[in-house]
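Let's look at subunit A:
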Amino acid sequence: MNASRILAAVIAVTMTIVVPAAAVPQGFAGLGSTAEGFVIPQPGVQLRFPADHGAHPDFRIEWWYVTANLQSEDGTRFGIQWTLFRSALAPKTRSGWSDSQLWMGHAAVTTKGQHLVSEKFGRGGVGQAGVATEPFSAWIDDWEMKSLSKSETDPLDRISLHASGKDFRYTLELSATGPLVLQGDRGYSVKSAEGQASYYYSQPFYDVSGSLDIAGRTARVGGKAWLDREWSSQPLAKDQTGWEWFSLHLDSGEKVMAFRLRDSRDGYTSANWIARDGKPTPVRPGSLEISPVRSARVGNREVPVAWRVRIPERGFDVTTSPLNDQAWMETTTPYWEGPVTFEGSAKGQGYLEMTGYE
Partner candidate 1 sequence: MLLSLRNVRKSYTTAEGRLEILKGIDLDLDGGESVALTGESGSGKSTLLHLVAGLDHADAGEIVSSGRSLATLDDRRRAEYRRTAVGLVFQHFNLIPSLDVGANISFHAKLAGRHDPAWERELVELLGVETLLARYPEQLSGGQQQRVAIGRTLAAKPPLVLADEPTGNLDEATGDIVLNIMLSLTKSTGAALLLVTHSTRLAQMLDRSVHLRGGRIA
Partner candidate 2 sequence: MLLIAATALLSHWRRRPLQLATFILGLSLATALWSGIQAINTEARASYARAASMLHQSELMQLLPRNGNSIRQSTYARLRRAGWNVSPVIEGDHRFGNTRVRIIGIDPLTMPAKAGRFEAGGVSDLAAFMSEPGVLMVSQVTALKLEGHTQMQLRISSDMPEGAGFADIGIAERILEKRGELTRLVVAPEQRPDLPSLDMLAPDITIKPSGERPDVAQLTDSFHLNLTAFGFLAFAVGLFIVYATIGLAFEQRRATFRTLRSLGLSLSSLTLLLMAELLVLALLAGFIGVVIGYFVASLLLPGVAATLQGLYGASVPGTLSLRPEWWTTGLAIAVAGTIVSSAQSLWRVHRMPLLSSAQPRAWARASAMGVRIQVLGGLVLLFASAILATFGQGLAAGFAVLGSLLLGAALILPGVLSACLAVMQKHSSRALVTWFWADTRQQLPGLNLALMALLLALAANVGVGTMVSSFRLTFIDWLDQRLAAELYVTAREENEASRLRAWLPAHSTSVLPIWSVEGEVLGDRLQIFGAAADDRTYRDRWPLLLGTADVWDRVAMGQGALVNEQLWRRKGLAVGNDLTLPGGWEIPIVGVYSDYGNPKGQVIVGIDTLTTHYPNISKLRYGVRIPPADAPALRRLLTSEFGLPAENIIDQAALKRQSRAVFDQTFAVTGALNIFTLGIAGFAMFSSLLTLSGIRLPQLAPVWAMGIRRRDLALLEVLRTLVLWLATFAAAIPVGLALAWVLLSIVNVEAFGWRLPLRIFPMDWLILGLVALGAAILSVFLPLRRLSTIRPADLLTVFANER
């Protein structure tokens, strides 16, 4: 539920220019602001592909978000993140420098001992950053997610992924072994009791292979990846201050997406159980239980890094542990994002994202 992040991007960008981010009174990083002129997600809208792989400039925020749990030939475990955020100053797009679409890229590589992060900004309209659908490509500068699919299949079935930063660089090929998965109610994902929502679909069935270079040392890697696509104009309620979001690959081949938005009360939770064939079953509202197991000192903050995640109706009860406690994204808007493994009623690996702890 990187959902909220993008807005973060606007604000984040704002902050590069300005003053340190003042504590935003309404919601995390100002995500609770009202949408002016932007389209609000509605239930019952059918998503269309490949068109919806592209950008939706009428909506304020949007992202193309990939995380992968990788392993090299010698068994070393890695996590990588590749994200392109779009954030619009106005609900329109225009060619040239006066385009209202801002783009932000985050890339990260996590190992047991290291967490390398890079961030990029650019504006639309001039070719520096953007998303094209024919053929599919999402890019900012020299980072790119590009379709390798044959024309009759979905463009996201096979993609290449490239990013680099100080001391790291990766080029990966992702092949889907299952279909696209609509989250929430056929892609309409509710984010609060008041009804804030986004459009949200995923491709959780990627097999990955490629090369990962850290500080000049190159490794052949393979593993599993998860793509999230989400867009909205007003994704958070005013009192929501942050979230925990899990994307879990079960060793059984099933997938679980689960998030909790924290607010002044009990919070808002949502989860989706994805069968091996890709059939999603949203979990009954309120039945996801998330509780911290262990905290770690990250910089000068205390961040809960291990969690117990329970979905009683599925008999699912696992405890996640991070590959690296210090998977802190020291970006303009900071957050925690890193690979995890889990044990309990099921075993597997996945990604955890936490915001609102800065």
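Everything below uses one rule, namely that a contact is a pair of C-beta atoms (placed from the backbone, for glycine too) under 8 Å apart; a residue touches a chain by one contact, two chains touch by 3 or more; residues count from 1.
Basis for inclusion: all candidates are chains of the complex that A comes from, given by their letters.
Given the structure is predicted, the values throughout are model-derived calculations rather than measurements.
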{"item": "Candidate touching subunit A in this complex, from 1 or 2", "value": "2"}
{"item": "Contact set on subunit A toward candidate 2 in their complex", "value": "10, 13-14, 16-19, 89-90, 96-100, 102, 121-123, 126-128, 139, 141-142, 164, 166"}
